[in-house]
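With one protein chain withheld, the remaining protein chains of the complex are depicted in position.
Per-chain numbering from 1; labels A and B assigned in written order.
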Amino acid sequence: MISKVALRVFHSLLLLLGVSVFAFALLSFAPGNFFDELKMNPQISPETVASLKVQYGLDQPLPVRYVRWAASVAHGEFGYSMSYRRPVASLLWWRARNTLLLATLAMLLAWTIALCWGVLQALHRGGWIDHSSRALTAVLLAMPELLIGLLLLLLAVRTGWFPTGGMTSINPMNTGFSTKLWDITIHLFLPVVALALGAIPVLVRHVRSAMIAVLESPFIEAARGHGIPRWRLIWRHALPAASNSLISLLGFSIGALGSLSLLTEIVLSWPGLGPLVLEGVLARDIHVVMATVMLSSLFLLVGNLFADLLLYWADPRIRAVGP
Amino acid sequence: MSNSRRTTLLISLLVALHLPVILAGFFAPYDYALQDRDLPFAPPSRLHFVDQTGAFHLRPFVYAWKQSPLGDAYEEDQTRMFNLRLFVTGAPYAAVGVWTSRLHLFGVEAPARVFVFGTDGFGRDEFSRALYGGRISLLAGFLGAAVALLAGGALGIVAGYYGKWLDTVVMRLVELFLALPWLYLLFAVRAVLPLRIKTTDAFLLFIGVVGLVGWARPARLVRGLVLSAKERNFVLAARAMGASELHILRWHVLPQTYRTILTMAALLVPQFILAEVTLSFLGLGVGEPIPSWGNLLTELQKYNVLVSYWWMYLPAVMLVVLFLAYYWASETLEERFATVSS
Partner (left out) sequence: MVVDQNNQQNATQPLLAVRNVTLHYAPRRFFGAARPTISAVQDVSLELFAGKTLALVGPSGSGKSSLARCIPLLEQPSAGQILYRGVNLSTLDRKTLKTVRREIHLIFQDSASALNPRLTLEEILAEPLVIHEAGRTAGTIRKRICEAMEQVELPEKWKSRRPLELSGGQRQRVAIARSLLLRARVLILDEVLSALDLSAQGQIANLLLALQTHHQLAFLFITHDLSMASLLADEVAVMRAGRIVQRGSPAEVFTVNLQSTSSPLLRNSPSRETVPATLISADK
């Protein structure tokens, strides 16, 4: 079992390596970069640009640059951002934290709602609850994240109940903890709802079909025949059985945490990785873009790894059969 | 309702949604770049059947918009009625290839204009822009999906059929590409290129990138199908009859993949349309003055537009309706193919 886990982790590391090479190669083929923009500025002489290039080590051949970059990454350094004039790492970590905060809360909300709603739909299969739910999920699914974000923004502006962006609105220095907490919560509310609304349709469909499959299985029939009360039946018997297929879905959800919120963060001005990568693209700041790509890839890989491990642990059949 | 009736309904719905966009020139009353600086952010024209005197007219008509005396809103100029006409002659547009036409489905007499979706900040007809913009977004979605499916399908077939090291290489690549979050990758590739590029370049680029990013999942699915088809007895039987590998591929293996590819297409096309819309929305895709649903929605990021001008949301509504249709299509396809055993 340990060897399987180790193999899986090793596999993920290899993939991460491959991703980094790929990302680096891709971005190095940029026909232009930050310095081209600089060059166009008549106030900066070509010599300055050239010396800046040397300073940032951009005159070295490709493999050398990759190795240097990879080495620094291993130390937690992600290179230097030209436009922010700071090490990328300092930009990255707190943005990543914000993204994770947002995505985790949204996922928790989405899963909670999806589980309850999905079970409800499965129980009343074919009834009006089921049909109207499916129609509602279809509409939600068809709505782009973009639109959901914009509509919530509209809500915020019209009602004034929520702030329209950012993470805090108060001076953190001279306010108490509970005020700060409330402030962040209020700012979090809209992005979390936006993300959750985007994620729920897919989740609820899977929960519903998994529950239906389980509810129709013989052992549930038998349990019902024994007179086990309904709620106990669902929570103690049906859900655990349905959890198999749901666990891989959970893994995907976790893996998507890093990349899920990109657009919503931009639209609702939440200071996470999303706005960072957009600015990086607009400013041709290669290190920033590459670092965010790597980070979200890392999240994805870790999530998938986690999902596989969860599956191994949860399903005894897979353990018995082998890799 | 019965299966075949549902299918007919679905197909007609899809055609009805796509036709106005494909034949944008005919359905749109005006050119997408035609500005009217006197009418920024005008609301949609109101269609009337009854005039001020209370008389009923069979033919609907509109009033022109004019600025109210206070200058902060629009009111109808009721001095003149403009009848809504069908099949009018208007600005020329390229109908098919080089053949130009001047026929539009509907319009009103100059100097008034009929604004089905209102106008944007430059006084351009949103409805026309939405139709032309839809063309770009739809085309991007279709072509992107086509590239992803062709590339993915081809690689999947090669990997599944010829197996061994080829299969291993392709599958490792698939894993690699699946480990990259596609939106970020899209951004990354977009970052690699110059910020301001020609629309045609941006378009081709988008299709290339989406194909680069999107081939992995189709490849894996197709490979699985090919692998299982390869082992089937009827393939063995054909080989025993002396069939060449090419023949077997064509007659027995490939047909097993068609259904899955079609179902995948119904899922991928909306996904890629959305990708194009997202990119354009953020200013990284198709740019002014060429409309795309994405850059039509960019306006909504401005506070005043978001709050006051509800008609600017309408392209998004078109998008939602279209996606609902695709969603329904993919569900129908899945059901259809699941019931026919294979």
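Everything below uses one rule, namely that a residue touches a chain if its C-beta (ideal position, glycine included) is under 8 Å from a C-beta of that chain, and two chains touch if they have at least 3 such contacts.
Being a predicted model, the structure only gives us computed values, none of them experimental.
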Where the missing chain makes contact, among the chains that are shown: B
Residue among B:116, B:238 or B:264 that touches the chain left out of view: B:238
On chain B, residues whose C-beta touches the chain left out of the figure: 232-234, 236-244, 247, 251-252, 255-256, 341-342
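By definition in this document, only the chains that are shown with their structure count from here on.
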Inter-chain centre distance, chain A versus chain B - centres from mean C-alpha coordinates, in Å: 26
Residues of chain A touching chain B in the complex: 15-16, 18-19, 22-23, 26-27, 29-32, 138-139, 141-144, 146-147, 150, 153-154, 157-158, 256, 258-259, 262-263, 266-267, 277-278, 280-282, 284, 286, 289-290, 292-293, 296-297, 299-301, 304
Residues of chain B that touch chain A when the two form their complex: 175-176, 179-181, 183-185, 187-195, 274, 277-278, 281-284, 297, 300-301, 303, 306-307, 313, 316, 319-321, 323-324, 327-328
